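Every protein chain but one is kept in place in this view of the complex.
Chain naming follows the written order as A and B, and within any one chain the residues start at number 1.
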Amino acid sequence: MFRNKWTYAGLIIILFFIVTALTAPWIAPEDPYEINLVLQLAPPDADHIMGRDNNGSDILSRLLYGARISLVVGLSVVTISGIIGILLGLVSGYYGGWVDLILMRIVDILLAFPGLLLAIALVAVLGPSLTNVVIALIALGWVPFARLVRGQVISVKERNYILAARTSGQSDLRVMIIHILPNIISVVIVQATFNLAGVIISESSLSFLGLGAPPGTPSWGAMLSEGKQVILDAPHVSIFPGLAIMLVVLAFNFVGDGLRDKLDPKTDRK
Amino acid sequence: MISYIIRRLLLLVFVLFGVVTLVFFLIHFIPGDPVDIMLGDYALPADKQELRSVMGLDRPLLIQYKDYVSGVLTGDLGTSIHSKRTVLEEILERLPASAELMVGAMTIALLIAFPFGILAALKPYGLLDSASMFASFLGVAMPNFWLGPLLIIFFSIKLDWLPINERGGLENLILPSITLGTAMAAMLSRMIRSSLLEVLGEEYIRNARAKGLAERKVILKHALRNALIPVITIIGLQIGVLLSGAIITEAIFDWPGLGSLLLEGIYNRNYPLVQGCILVIATIYVVVNLITDITYAWVDPRVRLS
Partner (left out) sequence: MSRSKAMLRTSIFTILLTLLFLLLQGAHAGEKNLLVGIEDPPKTMDPRFSTDATGMRISHHLLFSTLVQHGQDLQIIPNLAKSWKTPDNKTYIFHLHDQVRFHDGRPLTAEDVKFTFEHLKNPQTKSPFAGTYKVIKSIRVIDPYSIEFKLEKTVASFLTSIIMPIVPKHVIEAGGPFHNQLIGSGPFIFDDQSPNEIILKKNPDYFMGAPSLDRITFKIIKDDNTRFLKMRKGELDLVINAIPLNKVDDFKKSPLKKRYTVMEDAGLSYNYISFNMKKPELQDIKLRKAIAYGINVEEIIKYRLEGHAVPSYSLLSPVNWFSEKNVTRYDYQPETASRLMDEAGLPKTGSNSKQPRITLELKTSNNAEVIGIARIIQAQLAKIGIRIEIKSYEWGTFYGDIKSGNFQLTTMRWVGVTEPDFYFNIFNSGQFPPAGRNRGLYKNEQIDRLTEEGRNILDADRRKTIYAKIQKIVADDLPYISLWHTSNISIVHKRVSGYQQHPMGGYLSFRNIDINP
């Protein structure tokens, strides 16, 4: 089905990641919030294959729970910003004119703005919680979708069957949803897959800067930031969450690439 | 062409104006007060209030905005709240470090991306392609706040080959450049691969091959040159991203660039400094963008000037 074997590897990793996130409470060996200072920074051994962190919590258990955070944040950011981006892109590309001009200038402005800064500022205003991290990431997340969809809409809207649908008296909304969207959705899905990877990195970057999930939450980025303090004495505290992020991001990239090959060989060049 | 450039310039001004407005209100709406953060707990609240009013920070926001914009229009980016130096002075002091890191990262990215991209395109879906794909996605996937410290531990501490993070000579530039450059290397090598693949499918390449030209010559002389156009666009776009996107890399390596200046500014609510940094970063971004687009239009007449 896919020409590249990495795609299958990616799919397997993602599947594993999703299952882990869903079953974390049952498969985690310990309570990830449990603090046991006597055991702090215990190195990996047979019973605790990833060792323990500064608080003596089992790193494996925290990683498993952390998968839920990455998954929830990733999916909600990409879904919502995808929907916003699709809507704005459709409207912008379909109607053109002033709407298009204004929307695209907003896009230009946001693209010229350092993304991390916007997220930092929003989290600072809204306060630290996972919901606010999601909001902050959506604030910029919709931009690439809107741009992509707009471009696609412009390229298909002059096609005959679309013109036919428009002249046959169907409402604009109907034309956009029924006729245009199915034509461009595959490109959007490819973009979404890559975006998921990006969002997971962004969430951990924010947590790494201490602006993400609330303290104690086993977010992978937060775990890395805790690990950085003791990286000289106990590198295992940082190595495992880093590997987890890497693996999942890698997997989403593989799958995105495979999907692109399959669904949309043309946009490859953009 | 001229009218295209003029239109783009007008647009550029509009975008920058939007950026200035956005950053102004955003930074002012973040809770926290620059005078409080600057003076901390040991100054008297009455003194703080005094200072706020002397610095004009207690005036209505819209008036401050108006003053700021008219300042920017006359080339005055304001004075840093903390150091009393001009914002421009502070930014210019940091720009060389940022540029240095950007060039370093770009060099690393190109050094990795070209061989990987070309090798991958030679035999698509073959072993080399697979390996290069794995390697490039690995670059994207490694968060730089993880890669950076690991590189330091390995190369600066365990092996003791490179200095511990500090700006200095060429050897100091290696690790931060790798940290910042890998993600871009990955992106570029995928770009080069697909761009090359497309060009290799074109008729004139097939003709060249049919004429019996050596494969290496076909690739290097004919295909690569044409495949480069979209790649150059991306490189242009990335310059802006590298300048501002280095916030985390700069933090890890104690690199005194624009990103760390910006981050300090945000933490201290040093409004004029943050506004100035963002304006400079955004300006660099849109100008480089514009230059890329114009060059692109120049080189490739197929690009519609719309």
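In this section, contacts are C-beta pairs under 8 Å (C-beta built on N, C-alpha and C of every residue); 3 or more make two chains touch, one makes a residue touch a chain.
Since the model is a prediction, treat every value here as computed from it, not as a measurement.
Only one of A:I86, A:L211 or A:V248 touches the chain withheld from this view, namely A:L211. Here the missing chain is touched by one residue of B:R85, B:K123, B:R206 or B:R225, and it is B:R85. Contact between chain B and the unshown chain involves residues 30-33, 36-48, 50-51, 54-55, 82-85, 93-94, 97, 149, 152, 156-157, 164-167, 251-252, 254, 256, 267-269. The chain not displayed touches chain A at residues 35, 37, 40, 54-55, 120, 123-124, 127-128, 210-211, 214-216, 225-226, 228-233.
One rule holds for everything that comes next: only the chains that are shown with their structure count from here on.
Across the complex, chain A meets chain B through its residues 3-6, 105-106, 108-109, 111-118, 120-121, 124-125, 197, 201, 204-205, 208-209, 221, 224-225, 228, 231-232, 235, 238-239, 242, 245-247, 249-250, 253-254, 257, 268-269. Contact residues of chain B toward chain A in the complex are 11, 14-16, 18-19, 22-23, 26-27, 29-32, 125, 129-130, 133-134, 137-138, 140-143, 145-146, 149-150, 153, 157, 190, 194-195, 197-198, 230, 240, 244-245, 247-248, 262, 266, 278, 281-282, 285-286.
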